[in-house]
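Every protein chain of the complex appears in place save one, which is left out.
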Amino acid sequence: MDYLLHILIIILINIILTVSFNILLGYTGIFALCHAAFYGIGAYTATLLMKNFGLAFFPALGCAVGLTVLLSLIVAIPGLRIHWDYMVIFAFSFQMIAYHVMTNWVDLTRGPQGIAGIPPAAIFGYSFDSKVSFLLLCLIITSGVVYLVKRIESSSFGLVLKGIKDDEIAVKSVGKNVTAYKIISFMIAAGLAAVAGALISVYISYIAPGYFDLNTSIFILICLIFGGMGSIRGVILGTVVLTALPELLRFIPNLPSAILGGTRDLIYAAILILFMLFRPQGIVGKTRQ
Amino acid sequence: MKGIEVGAILMGLWLGFLMCGDGVSAKEPEKYVFGGSQALSGPAYSVVIDTIVKGANLAVEEINQQGGIGGKKMELIWEDNKARGPEGVAVLNKLISINHVPVATIGYTAPIMACAPIGDQKKVLLLGQGYGPALAGAGKYLFHIPANELILIRAMLDYAKKDLNVKSIGLIHVNDDMGISVKEFLTGYCQKIGIKFAGSEAFDLAAADYSVQIEKAKRWKADAVYASVHVHPALIRQSTEKGWTPLWIACPFTTYAEYLTQAGRGLNGAISSTADVSVERNPALIRVKESWERKYGKDSWPKGGVHFLGYAYDIPYLVKTLAEYGKKKGWEDYWTGEKLRQAILEIPPFEGCMGKIAFDPKTGLSYRNVQLFRAVENPAQKDTYQWSPIGFYSYDQIQKLD
Partner (left out) sequence: MDLLLPLIVDGICTGARYAILGMGFALIFNTQRMFDISFGGVYTWCGFALWILVRYAGLNIIVAGVVGLGLAFSLSYLIQKVYMAKMRARSDSAVSIMLGSMAVLMALEAIATILWGGGIRNARSGDVDVFKLGSIQILDIKFYSLIFAVSIFLLFRYLFKRTPLGLNARAIATNSLLSRIVGMETEKILTLTTCLGCTIIALDAVLVCADTGVYPAIGFQSVLIAFMAMILGGIGSFEGAAVGGLMIGLVRTVAVYKFPTLWQEMILFAILFLIIAFRPIGLFGIKDWKSEV
């Protein structure tokens, strides 16, 4: 059961990441490939607060969200003037800067050695140290996040965001402050990523910079595109499939260990290749009008 | 898309079906299954890993040919942890939940560190294959098979100080957990034994160009340079090309065959050390070699880096020893992590293929005999080099080196 529980927990944490990234790319159309950086900043902040200052989980989470939201302004504000094509590299630079700070500021983060012994999440004396209890915690938090994002999607705020993606100038001409909307969508997305960061820290009880690198950002992107950008159902579905897929591939029998890894990567890539060719809008996406 | 949603649900059901039941059966098992987790893909994967997997598999096959444990067969299941923490956790969970293993061997620091708490919680004995100083004492159920780099450094520096009159040493290392913990250890240890620490330079695991680091390191003018590298013979080669040929003191990865060829003449005169692989002291290795060549073909025996093979080969035999110890003691649940751990703390020093191994109960580190090498030019073939043994430290000698 533990294996299944582990996969479910990881899926739930990943859903927080992809659903929040959807706000940026799916709704507002900002290709900010630095989501793993927000994830990592949230994780390290929460971890350091819990380990070095003895903060409990929820206060640490709150602070982590606050700091990450603040730091996201570093990308959000200059990002306003930057065109879509350049945004990729701009956010990517931020991602790499964050990663290198995590890796090289050894005095603060212990660098590649990572931080071990993170205490489990606890509230009012109750400790979520079993997989089942932690799964329930994640279920509650993830549902909350998904509900929040759904409300955003169907609200007038969400409509404006989608409008910005389709035609920014039109939205401006209607009198909406596009700048404010973009910044707020950044802040929300980053804050939610930080929540995921706090969760993964207390779950695995050991974090290292390698969890929050470019590959993770790319994974989040792939889940989004695979599932169908802009649709919460699609994004969740994409996340579930792509998180579970590598685990399923473990059950292919009798592969010689020398080619085990490469073969699984190849199957993964092949699925993506075919999917992009025959269904580029994602599982749930609509074809462009 | 209804179809895909149904598909996803079916997939979830299948996954759940596969995972019925959990926990390790404490009774007499039908088969002795244990787990292996290594970096079978990704940038950390190398030929060395291949040797490790094959070495362990060979031992399992031999044990089964000789009747297994009490007549029942042994099985080792390998999984890919990609040298990453979350993957390592997923893999260990899979091995515990689905394959019900009471003991598993794990390679690479990140998976080991991430899995250490799981070993403690689920009471699964973990046999780490890592070398980094930071691993020591990371978990109560975690024990380390290879001679930790801490131990090897002590032996090499002792030799360098006494026999080569080295007074200052610099460090070039990979910017990963092992490299950084080596740096932390080395700076402190040098001070302790009276060698000047000249400075350190680091590079990324995936880096291929070291010109900058070399330029800076040249200016230390240190007597010797410790190279904590994995598979970066190009570092040595580039140093030589830039006209810098210090005395290299290199970590055990450099004793792998291809390394000397690719590193070139810059490595001439370098020092390295590994667990003791001399066949005179360890006649078991001859038998292992014959067995290996029978299974994998003549000429397939690795030319250097034999210690990796030895570490891996020892693991199934160690597991067998622990199980048999428990059985003899009459423990009903001898094939559980808890009892296997008790066994590892109680057994006398384990007779491995590279000599005796004693496990330190506090840190889980293994104390073993260590051999020192010097790279010399091959007399038969000019411009090629080989590792020539120059020294030996028994494990009690090393413990005294503090």
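Labels for the chains are A and B, by order of writing; each one numbers its residues from 1.
By definition in this document, a contact is a pair of C-beta atoms (placed from the backbone, for glycine too) under 8 Å apart; a residue touches a chain by one contact, two chains touch by 3 or more.
This structure is a prediction, so every number in the text was calculated from the model and none was measured.
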Worksheet, complete the sentence: Neighbours of the unshown chain, displayed set only, are A, B
Fill in: Hidden partner chain, touching residue among A:M1, A:V101, A:L159 or A:I183
A:V101
Practice prompt. Looking beyond the chains shown, say which of B:E149, B:E201 or B:D314 touches the absent one.
Written response: B:E201
Discussion item. Even though one chain is hidden, which residues of subunit A still touch it in the full complex?
Written reply: 25, 29, 31, 78, 81-86, 88-90, 92-94, 96-97, 100-101, 104, 165, 218, 221-222, 225, 229, 258-259, 261-263, 265-266, 268-270, 272-273, 276-277, 280-281, 288
Fill in: Residues of subunit B (touch criterion as defined above) contacting the omitted chain
41-47, 50, 175, 201-204, 206, 208-209, 211-213, 215-216, 219, 231-232, 234, 237-238, 241-243, 258, 261-262, 264-265, 383
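Following the convention adopted for this analysis, only the chains that are shown with their structure count from here on.
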Worksheet, complete the sentence: Seen from subunit B, its contact residues with subunit A in the complex are 1, 4-5, 8, 11-12, 15-16, 18-19, 21-22, 38-42, 45, 50, 53, 78-80, 82, 84-86, 89-90, 93-94, 96-98, 109-110, 113-114, 116-117, 122, 134, 138, 175-177, 179-181
Discussion item. Under the definition above, what is the set of subunit A residues touching subunit B in their complex?
Written reply: 1-4, 6-7, 10, 103-104, 106, 111-114, 116-117, 200, 204-208, 210-211, 237, 240-241, 244, 247-248, 250-251, 257-258, 260-262, 264-265, 283-284
